[in-house]
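Every protein chain but one is kept in place in this view of the complex.
Chain naming follows the written order as A, B and C, and within any one chain the residues start at number 1.
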């Protein structure tokens, strides 16, 4: 049994992660931390877990976390996360980090987009980006995996193989993405108040979302092309689910069938990517770790659509998939 | 033209009220107050009003409000409201008060349910309850009208005529009520955060909601019976709309048809109550000032269902209806 | 491995059941039937299952179903179900029937509420009602289990122990129940069209819902009291989740604490019933097999609230719980 801890266990990704870990036959959950000082039974924070997990949320020192856990899932905000994670790694834990801290390679890019100096810049360039479809082998050997952002997961799975194979041009890519509101986290905010967000639709952080450099970096590292994607996220009045609609220029004249074929071949052995002919619905992937992808040739563009559950393949499901790779368990354990 | 002001103009009821007042041919909006010190254009708080109303939210002294307005609509929280309203009345304004402050007659009942001493107990027993269907004539002559709570409006319209005519017993009445989430106001709270409230259903304040004594009092004053209703409100994942499902014992054996007939006769001339044979849908009354009512005899009970828009007939529409009565305008002005 | 078939595998309960069966280590799914003649891959009907289950929906003769399966889950409409189930039982299958056909004991009551003669009246009185909390031992030994209706599950779990212990009176019980829209099935209907059902709230089948006699019968059989519940179901604009708010008269003066205590003791060892002090939220039980219950003494009533997922504890989760009992597997297998 692997002893697992969660740092920052009060949010939505932690709750989804707990649901998965409880189903994992090789995991024992041993510590849940919070930055609040009250010792709260986890069911007070996540009532859906009542009767399933008899643990207390604790404001634990990191050495205690390291003593209790082999593997730590970090659900802390950026900057706070790297500060804790670096210490846990030094203490011998393996870590899957949900924050953005180890996704970017370049401390200066990080400082520009996140507005703070990175607390652990040394590890940035060497940390593996936890998208198994692109970096599976490196994940297996890593003690630290940077769990990808939800938008990058959806967009990169759609675009990366087509870029690498020279089917679409790296220039002029537009990613119009739509996310359910759980992606904005559990902290109440005026624009996420039910009567404001319900029956409403809006774009946010137009051209300024922090997932933009993450997408460009992963495409650049893996597909070896320089992109400068135009990325517009939208808030959709639903709990969970994410759809990315990406527009790119074909390098040569190419049919819908050829693009679908290229995607199908590339993902043929992937357990969690389904290349489909129909237009993907988020509802088909919600509560699962699947990513459904399709593509169309439309006029001067190739349109690639990809749907995931932002809390699963876009967060906690991906983390468990990474965990399974890190520890040599079947990749789908607890996920199917 | 009647010059109108709104106290506390940043909430949902104020926004709905502004929409109605802008359509009213006899009203000029002259002041909008806020307790914050910034002078904010109203469109900053209510973007839907951009280009329609060129006013600023101001932290105005009450004498300035009184100087600018003939009629004041009070949208302040309880206790704060009575403190302001009493001063405005003394300064010669007429007032429609949305708060609970003047709905109850008895200062002790108020203190028990609201947890504070009433700032203006003298006016409590004499203030008219602004439900035109029961108190139309008194409303016409009043300088102060207590705009009813949303749950009491739905429940009282359903029950009052049947109690007065001795069709149902005052004993053992159950009111199971359901409200859209705008009824909980505009302040973000954890349980009203979109991913918590959406796709969720829960009862709240079971047996302890402050509208309970209001319902009992109005039924007692108007129908001259003593009730002790059991009232359970529920939060429904929708913006607006309210359904009250009331259960009472018939005094004598009576058919569905007879109950419907009694309601139809009683409301025959009412412009905003529609007695229907089908089960009322909130969607048929949302964005309107209507209350749709039906009834059924089921086993040992009479079931009376009533649907309103909590922000219209349950708040701002009722306020305009009261305003029209107070100033002698056709009762439906700006409401149809 | 138990070979399992599903009759009528295109609906929502079948989809949920498939999700559970795929996770069950002792089950092999061997046949999925439909009444349409096309051989459709199951993923065409349930795209969320793509890549997880490589089976075809077939219009199979019952002898073929019996040849392929040890246990059959019946998801056919009433009357059609009993006709098929009786044949499968005769052929040696064990059956969990989701339809209403074997829930009622009395053919005449069935004919009155369902408008058809029962095709297999002989088995009606002897069939066990598949609510493990009340009938666990009989379920173990049965070849046919009548899977309970969703509303009866929520209401009976709330009321049965209090009736049996003489805490509440069998007279004058009101059950005001609210259900997500998946409970109405997968067939498109005008009132379930998204723009009609969304942001809407209405009661339906007031006093005439077919689950009424089912509730009365189970309370009568198990708690040995005669009830005539007044039952009003409401349609809530959400996918899934069900809340029952039941009102009963206390037999003697009793506190909230005592009622909660009685419920807690009764359900102490139940794996899927959680007696809670807070007001239950459907969102805490959705996607789970749990039923969360609380109670309050309010004025002259005891109010008992219970929340389930209508597709899980109200349908497919209960079916798997029954299956586990029938075959001697741990009761929570595939359900936690």
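Of note:
In this text, contacts are C-beta pairs under 8 Å (C-beta built on N, C-alpha and C of every residue); 3 or more make two chains touch, one makes a residue touch a chain.
Just so it is clear, the structure is predicted and the values come from calculations on it, not from any experiment.
Only one residue in the set A:2, A:91, A:109 or A:203 touches the chain that does not appear here, and it is A:203.
Touching the chain that is not shown, out of B:176, B:199, B:216 or B:331: B:199 (per the contact rule at the top). The missing chain, though absent from the display, is touched by one residue of B:24, B:274 or B:301; that residue is B:274. Listed residues A:9, A:303, A:319 or A:334: the one in touch with the omitted chain is A:303. Here one chain is not drawn; of B:236, B:285, B:298 or B:312, the residue touching it is B:285. Those residues of chain C that touch the chain absent from the view are 12, 180-182, 186-190, 192-195, 197-199, 237-240. The missing chain lies against chain A, touching residues 171-172, 174, 176, 178, 180, 196, 198-204, 206-207, 228-230, 232, 234, 236-241, 243, 245, 247, 249, 279-283, 286, 296-301, 303, 305, 307. For chain B, the residues in touch with the chain missing from this view are 22-23, 47-48, 50-52, 199, 271, 274, 276, 278, 281, 283-285, 287-288, 290, 292, 336.
Note that only the chains that are shown with their structure count from here on.
The chain with its Cα centre farthest from the Cα centre of chain B is A. For the self-contact between chain A and chain C, the two sides draw on mostly identical residue numbers; the shared fraction is above half. In terms of Cα centroid distance from the overall Cα mean, chain C ranks first. Taking each chain's centre as the mean of its C-alpha atoms, chain A lies 46 Å from chain B. With each centre defined as the average position of its C-alpha atoms, the distance from chain B to chain C rounds to 39 Å.
Between the Cα centres of chain A and chain C there is a gap of 36 Å. Residues of chain B in contact with two or more other chains: 180, 198-199, 237-240.
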